[in-house]
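Note that this complex is displayed minus one protein chain, with the remaining chains in position.
The block that comes next holds subunit A.
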Amino acid sequence: MKGALGRFFLRRLALSLLTLWLLSIVVFLGCQVLPGDPARAILGPLADPRAVAALNQQLGSNRPPVEIYLSWIGGLLTGDMGQSYAYRAPVAPFIGHALVNSLKLAAMVFAIVVPIGIGAGVLAALRAGRPLDRMISVAGLSLTVIPEFVSSIALILVFAVLLRWLPLSASWPAGSGPLVQIQHLILPALPLVIVLFGYIARMTRAGMVEALSADYTRTAVLKGLPWPTVLGRHVLRNALLPTITVIAAQMGYALGGLVVVETLFRYQGIGSLVLGAARAKDFAMLQAGILTVGAFFIATTLVADLLTTLLDPRLRTGGRR
């Protein structure tokens, strides 16, 4: 059975790598081939043709596309993400820095939303059909549909401008300690918390309701176990399984949602980096940025799948009997 599990992992890994490769082609086509003439795109329609030719030469974009693609991929594999046109510097350090920042923000988001979401879901399920349950469900649903920019602005107005509890900017002064960093991160994290809260609460509630009415829970009750033990050992364990998968899968999504938040809060994350690169027609940066986000997304999905398999003995130990 161990072998089967290993094979499953390997297959999923191979599939992920394949997806990543396909993504790299799509990104490449989008950034290099479609604009046609990158130098012209960068310099604008009125530029001197000689300047365009010179830039194309410099960018290497007058080579055949296959060659460009191969050299790009070759570079990526050796850790070279190319040169940024806008910054006239290698792309990789920018991406690395932005990714770390975004991950900090994402970590903040999850640190807040996971306990609250799961807690609310559990509470709602325990009071299923009662007012508290309805309140949580309605709150979750209505919060989910608020666009990030609306909630962001509202939050900025309330917490940063009116109450002045939290700093307005997400960027902390250089050299700040972790506590200050966290303080700066709370406000930008909240809009995403709001979006994800309903989702996680709903998943948790559904899992809980199912587990609470399951026969094995009745068995546990009839064993005479105290209610907290029934809940902790028998109900939660089974109820949270789907939720954990959802949370892991949402990680990737959150990274996408960061674009809006990072821009609004002027936070140097991968989202704002990609956006800036697109504006500046900095193709090398854009390509590398999108691919990074994509790779992250694929990786979280993979982790989500593996987690589910590892946590569920039915999947972990293979088929029946």
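Note that a contact is a pair of C-beta atoms (placed from the backbone, for glycine too) under 8 Å apart; a residue touches a chain by one contact, two chains touch by 3 or more; residues count from 1.
Note that contacts and distances are computed from a predicted model.
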| item | value |
| --- | --- |
| Chain not present in the shown complex, as UniProt names it (candidates "RNA polymerase subunit sigma-24", "Aldehyde oxidase", "ABC transporter ATP-binding protein" or "NADH-quinone oxidoreductase subunit I") | "ABC transporter ATP-binding protein" |
| Residue in contact with the excluded chain [from A:21, A:149, A:165 or A:216] | A:216 |
| Identified contact with the non-displayed chain, of A:238, A:272, A:287 or A:301 | A:238 |
| Chain not shown: contacting residue from A:44, A:79 or A:224 | A:224 |
| Residues in subunit A touching the chain absent from view | 214-216, 218-226, 233-234, 237-238, 241, 311-314, 317, 320-321 |
